[in-house]
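A single protein chain has been omitted from the complex, and every remaining protein chain is retained in its original position.
On to chain A.
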Amino acid sequence: MKLNIDGLLVYFPYDYIYPEQYSYMLELKRTLDAKGHGVLEMPSGTGKTISLLSLIVAYQRTYPLEVTKLIYCSRTVPEIEKVIEELRKLMEFYTKETGEKNNFLALALSSRKNLCIHPEILHANIVVYSYHYLLDPKIADLVSKELAKKSVVVFDEAHNIDNVCIDSMSVNITRRTLDRCQTNVETLQNTIQRIKETDAAKLREEYRRLVEGLKEANVARETDIYLSNPVLPDEILQEAVPGSIRTAEHFVGFLKRFLEYLKARLRIHHVVQESSPQFLKDIYEKVCIDRKPLRFCAERLRSLLRTLEIADIADFSAVTLISNFATLVSTYSKGFTIIIEPFEDKTPTIVNPVLHFSCMDPSIAIKPVFERFQSVIITSGTLSPLDIYPRILDFRPVTMASFTMTLARTCLCPLIVGRGNDQVAMSSKFETREDFAVIRNYGNLLLEMSAIVPDGIVAFFTSYVYMENIVASWYEQGILENIQRNKLIFIETQDAAETSMALEKYQEACENGRGAILLSVARGKVSEGIDFVHHFGRAVIMFGVPYVYTQSRILKARLEYLRDQFQIRENDFLTFDAMRHAAQCVGRAIRGKTDYGLMIFADKRYARADKRGKLPRWIQEHITDGSLNLTIDETVQLSKHFLRQMAQPFRREDQLGLSLLTLEQLQSEEMLQKISQIAQQV
């Protein structure tokens, strides 16, 4: 159908539309009009991707000078492929409707093996790739540097974007890294020696080029041609390369000294935590390395590697890592912490020192993106509470909205189970998690559900270790064997290949009617990347609240930073983080309006307002007072009732006019009134 979105003609490749899609497109258009950034939460399965593509492509065609490119970032390879498939559908629709062959060029980059850095990327109208191509400075510099300012950037499935940012800026250095680095430096030295004997002019030329190269970058940055690189600080562009690392030999000597210093730092017996300035002060005192040459380190090494015409850069990953670390630690006095641990907490007898250089501020990595591109859209099915993202990513959105899922029948059923039938409270909180009664009640819950839920059940645990322990004690108590009378059991393991196989078998068992249970882990690969549509997931059980492991020093440092810099209280952040993962887990089962599923939160703490309130609106609004703090028996009763209702035939007519609209219905004044209620502005 052809839609009129606030005066814009949008081709929408379907015969019907969900009201929330219309509302979503309206908000999106407003964001693009304002040339600002947006945060939009819309449940999965309501056609978010096609709404985004339809509107932005229409916008590009209507205002080719305002928006020149769409950069669509998603998280996993299947998601990227899905976007491409939807885009293809849209393009076919355009061709069919307009009769002309479209001249749109869309490009998907996936997997670095097939990395496409062809200049075509500059001409494509749409680029689809993974987050890392934009957020990881090492790749962004290669791939995305020259993307036009008038691009719209979309981060889909963006609920974890802060972690991606942090990961891309954090560095870990072990003894092994340093050993490999040592070899790298020796190779460099030998190569330089050889070239010096054969072609001394080349090295002189190298130095000249280095200075020029940096000047070029400076010009580009000032005229705004490039996406800036957070690892290439402004200062280097304006200053001259310090004398101490000017020649190749001096630079290698410098690297050696730095390496020796790092080795010395790893020879410790107790944990050390310090800030970047402290580290710089120490390095100056111990080996007289100044801040300035450190800052030039990454760029200097890149130039040297280019000059030496080294084919396989991968061999030099260790020395590259060290020099990136040098530049980062000397550039950012804030937002990073250095933690040196002599051994792992679990195994205090085995010496395995690691230097963690942890980024605590996700805004550092994403800052260039917000600064460069006129519109950046952060969207996902679970972004609640919306206002926390602008705070931790440090940007000012023009629109922030959460959309509900309009439903003709309530196809999701969130239930909060707080007690066993013996009235013992159910919770994964630290004090009670090993409690025999809690584990048994969790087992009974799963057992009872396995008897009444058809086909597939997915259960998530708060961590892998917790799941292992529970599975072992369920096995000892014979609970698992009783569950096996109803369904087959498959369990996520730490091995991805093994888990893939278990997943496939799980689906097979759901498919052939046997029914199965998948035991899985929140924050694991399954919870983040696999959908359980229709009979593959008729119920999701979230055992406990998936808090992150709080004893880690890195996390503690990050919490402190959040408190000091963003005034976000530790508990608020931890709860937010736990709830976004819980929402991700339970949201896996509902992928559309024809789908249905139970969402069982098995922990009494979910009933509290501070937890419940952080769930996405589209889940929250279906939690009634009657679904709080239930016993297992009550849960079973409510579930039975729900499943019986859902098993009734559900036809298009039931939806039409309520949660599904024809073009005529969409145009009615009354409906437009209703639609304006769908978006909740924050």
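Following the convention adopted for this analysis, a contact is a pair of C-beta atoms (placed from the backbone, for glycine too) under 8 Å apart; a residue touches a chain by one contact, two chains touch by 3 or more; residues count from 1.
Everything that follows uses one rule, which is that contacts and distances are computed from a predicted model.
Taken from the listed names "Par-6 partitioning defective 6 homolog beta (C. elegans)", "General transcription factor IIH subunit 1", "Alpha-1,3-glucosyltransferase" or "tRNA-guanine(15) transglycosylase-like domain-containing protein", the protein name that UniProt assigns to the chain not shown is "General transcription factor IIH subunit 1". From the options A:M42, A:I173, A:L266 or A:A459, the residue with contact to the chain not on display is A:I173.
Of the candidate positions A:A34, A:I268 or A:V354, contact with the hidden chain is made by A:V354. Interface note for the absent chain: among A:T31, A:Q60, A:S130 or A:S363, the touching residue is A:S130. Check A:R209, A:R409, A:K525 or A:R617 against the missing chain and you find that the one touching it is A:K525. Interface with the hidden chain, as seen from chain A, comprises residues 14-18, 47, 49-50, 75-78, 80-82, 85-86, 89, 110-112, 114, 129-130, 132, 136, 138-139, 163, 166-168, 170-174, 177, 317-318, 321, 344, 346-347, 350, 354, 356, 358-359, 465, 468-469, 471-472, 475, 478, 480-482, 484-485, 487-491, 493-505, 507-509, 512, 514, 516, 525-526, 529-531, 533, 554, 592-594, 652, 655, 660.
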